[in-house]
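Every protein chain except one is present and positioned as in the full complex.
And now, subunit A:
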């Protein structure tokens, strides 16, 4: 595995503390996340599992600040700072990163130009990465993620396959070195080889200076990225938390036993309005 030439922990700060308290989110006036609590600390990997329509992706988008998601209650802080007061780009510059399920295509903007602009925005004025160093680093990371070098000059996500988009999200992750990483169904649409590559990239970033929130349907990804905590989301909140064994039981038995234990008939946010 290639070492990151920017070095680990280039922020030179202590591990992040990301805190979500009683979060409520609505989309088009419909409440989707309904009182969610979660604390992520540096060095930890949390997985959120759950069936479709339980609010997992809404949580991810709302944390990043997508304009379509309205925060109607609760608090989110990063190292004590109010995340909800920050614009989307400020959140990113503070170290948040969301690998999106459906990243936008931006014609005419090359992948390399985009990543370099983003990296320089994170590094701040006066600390920009030299162009040659950037390209060396980019090519090294692309090689490691098994991405064809031509993708550096391809237009951002334009005409990329589902799997190529996912790997491109991971490329941005390793280049930007965020502190709070949210992976929204990064495993969907990936074959097993690509999944292993993505998992390896995540594992290589694992350190006390980074915390991960991994959203997934399947236990498959968690065989390669071993989580410290597994949470199950239903009806817009976390209904059960446990260790790795919780994910294994869900994989083996499905969600019905848990719904039965909790007395939940419909786990989605659709009915219980």
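Just so we're on the same page, a residue touches a chain if its C-beta (ideal position, glycine included) is under 8 Å from a C-beta of that chain, and two chains touch if they have at least 3 such contacts; residues count from 1.
Please note the rule applied: contacts and distances are computed from a predicted model.
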Checklist entry - For the chain omitted from this view, which of "Fe-S cluster assembly protein SufD", "Inner-membrane translocator", "D-proline reductase proprotein PrdA" or "Carboxypeptidase-like protein" is its UniProt protein name? => result "Fe-S cluster assembly protein SufD"
Item to check | Hidden-chain contact residue, picked from the options A:15, A:43, A:73 or A:103 | outcome: A:103
Checklist outcome for this item: Per the whole complex, from A:19, A:75 or A:93 the residue touching the absent chain is A:93
Item to check | Option from A:57, A:101, A:172 or A:235 whose C-beta touches the chain left out | outcome: A:172
Item to check | Missing-chain contacts mapped onto subunit A | outcome: 64-67, 87-89, 91-93, 97-98, 100, 103-109, 113-115, 117-118, 121-122, 155-156, 172, 176
